[in-house]
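Note that one protein chain of the assembly has been removed; the remaining protein chains are unaltered in position.
By written order: A and B. Residues from 1 in each chain.
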Amino acid sequence: MNKEKLTRWLVSGPPFLFMVVFFVLPALIMVVASFRFPGEHGGLAPMFENSSWQFTLETYQFFFSDFIYTEIFLKSFLIAGLTTVICIAMAYPVALLITRVPKRFRDVMILLVVLPFASNFLIRVYAWMIILGPQSAFSVAINSVVTAFGFEPVPLLFSPFAVIVGMVYVHLPFMVLPLYTNLEKHDPILLDAAQDLGANAWRRFWKVTWPLSLPGVYAGSALVFIPVLGMFAVPDILGGTGDILIGNLIKEQFLGTRDWPFGSTLSIMLTLAVLAIAALAMRFSRKSLSYA
Amino acid sequence: MALLELRNLTRRFGNLTAVDNVSLSIEAGEFFTLLGPSGCGKTTILRMIAGFDLPDAGEILLDGKNISDTPPEKRPLHTVFQSYALFPHLSVADNVAFPLKMSKVSADETRLRVQEMLDTVHLSDKAEAFPHELSGGQKQRVALARGLVNKPRLLLLDEPLGALDHKLREEMQIELINLQRNVGVTFVFVTHSQPEALALSHRIAVMNEGRVEQMDSPPTIYSRPSNRFVADFIGDINMMNAQIDAFDGMQLRLSVAGLGAIVAPARVETKTGQAGAFAIRPEQVVIGAPDEHAELANRFSGTLRDFLYVGDVTTYKVELANGTIIQALLPNAAPGKARFFEVGDRVTVAWPAESGMFLHE
Partner (left out) sequence: MWFAALLVYLFLYLPLTVVVIYSFNDSRLNAEWVGFTWRWYEVLFQDEEMIQAAVNSILIALGASLIATMLGTMAGIAMHRYKLKALPFLVITPVAMPEILLGVSLLLFFIQVLHLTLGLLSVLIAHITFCVGFVAIVIRARLAGMDESIFEAARDLGATPWQTFRLVTLPLIMPAVIAGALMSFTLSIDDFVITFFTAGVGVSTLPLQIYSMIKIAVTPEVNAVSTLLMLLTLGMILLAARFDKTVLRGETR
């Protein structure tokens, strides 16, 4: 059966090779880079110079030396968490609705949820620039109410509020679909049984639907939380100067100040955070699957 | 020379021995069935014959030649899969033509033989249809046509009737028998349904836990099971532990605890004192009022505990003196004249000396 093995190598080989070279290798390079010195004009200093290996823990020390970096990390987590919670709250009614309509409408409704995703990511963010801009109808309306109460007009754009709106908007479909996929599998008999045993609509939701939907919630949460953590474009476009997140920091290091070792360190920290979240999500998913 | 011979075939999956040193031979032209419960190894054997699984030990010989090293596409035998495995993107005609295409048969001859085959399975009008448009029975027939069109030495069938409903299954069974007799190809059939095996086969190999328990024609398997497993697996049977008291060449005198003596026919070499089981089919046991059937050699009284009426026959369950429940099957031949017993009645069950059998452990 040597032919079998040959075929296996031929088929899995090229993609495997490609990904090792252009995905694994760069990742490893980045790990190494975080331990190197920055070059004179930015970038990286040579690894071997003055007849010795030039490696250091400097960047990691630097990271922990100034609280501002940790603060930015925490802020990013906060924003990611907030976005996730809001997405859950907004996605749930939609996902539920889709499960309740007759089968033939479902594909269309899912399509409708996914379609905005078809537009370019930047466009979706930019659209909120228009809506939240000071001259838009929306802003004017909100602010006329605000000033009517005697407060200063509130700038909606370039604020944490705008960042969150942007993040939610961009990631909402990510939450709807896993949630729907899970809800679709619920046996309606369970709700009937609960009702038969005396539970009202609210309790039926909390005691039956919600627990069973948890794997879907976790899956969707991971799909929202992780990208939000690494996002830089939304704060860049919709946020003010004080609203930078990890992503913005990393971008600055690589393209602005060109302190690549530090940028690498930040990236590694982000990667670790992402892995931790992913692992958590999987553990919780599996745990709650044991009820279902 | 046998068409297909399996010699000492063994296949293990980790700790589990799926096929345990199986040897058997299949003659050309016969309808041979591998019968047994799930997990007995019958499908594994089929897959090894087809070439999708390699034996850990033993050989597979086709026309005397060892084919164990031949890849599936080069073996002159075809399989009808349980799910039919029709190619969804090809029409019925193209499906049936596939093996001919692989054998590089000319386009003209292909068309001819496909037509012929579709006629044989009564599907000529569906030649251009696609699999998803067909019913279960029709897909079944396409799978058969496809497997037979290039006249393989052997056709392997893996529980092909499993997905069909009762009536359709019976119809297809008859079609299968006719097809096999007409085309003359050797069938190796796998099933866990023993009525099916009994109805279709020339010979049956009853399997259990990787071993062949008995290999015989259907009547022999049914009336002369060689051990407890086969007796129990095929049809309904009454069994009770018994010991041989005396043996005079033609007859055995058995004793059953709490019941007394039973006279049974002797089939094989036996020794006095040997322990085993006495088995008798329900249809061989008659039931009657306490004073009836005095002429029969074996006669016991008991109490009717239950009965099951299924239209054509009624099965009576009678409790004997030692607590054993024995089943007696009587046809309801003349409805008005059916014997009626109430649960709780005292009854007699009886059978002649020539009925039943003694099974060794």
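Structural remarks
Please note the rule applied: a residue touches a chain if its C-beta (ideal position, glycine included) is under 8 Å from a C-beta of that chain, and two chains touch if they have at least 3 such contacts.
All values reported here derive from a predicted model rather than from experimental measurement.
In the complete complex, the residue from A:L97, A:A141 or A:A279 that touches the missing chain is A:L97. For the chain missing from the display, the contacting residue among A:P26, A:P211, A:G242 or A:G256 is A:P26, taking the whole complex into account. Among A:P14, A:P211 or A:G256, the one in contact with the hidden chain is A:P14. Summarising the interface, subunit A meets the missing chain with residues 3, 7-8, 11-12, 14-16, 18-20, 22-27, 29-30, 33, 43-44, 90-91, 93-94, 96-97, 107, 110-124, 126-131, 133, 135-136, 169, 172-174, 176-178, 181, 223, 226-227, 229-233, 236-237, 247, 250-251, 254-255, 260, 263-264, 267, 270-271, 274, 278.
In the full complex, the hidden chain is touched by subunit B at residues 50-52, 71-74, 78-79, 81-83, 85-89, 98-99, 102-103, 146-147, 150.
What we mean here is this: only the chains that are shown with their structure count from here on.
If you average the Cα atoms of subunit A and of subunit B, the two centres end up 60 Å apart.
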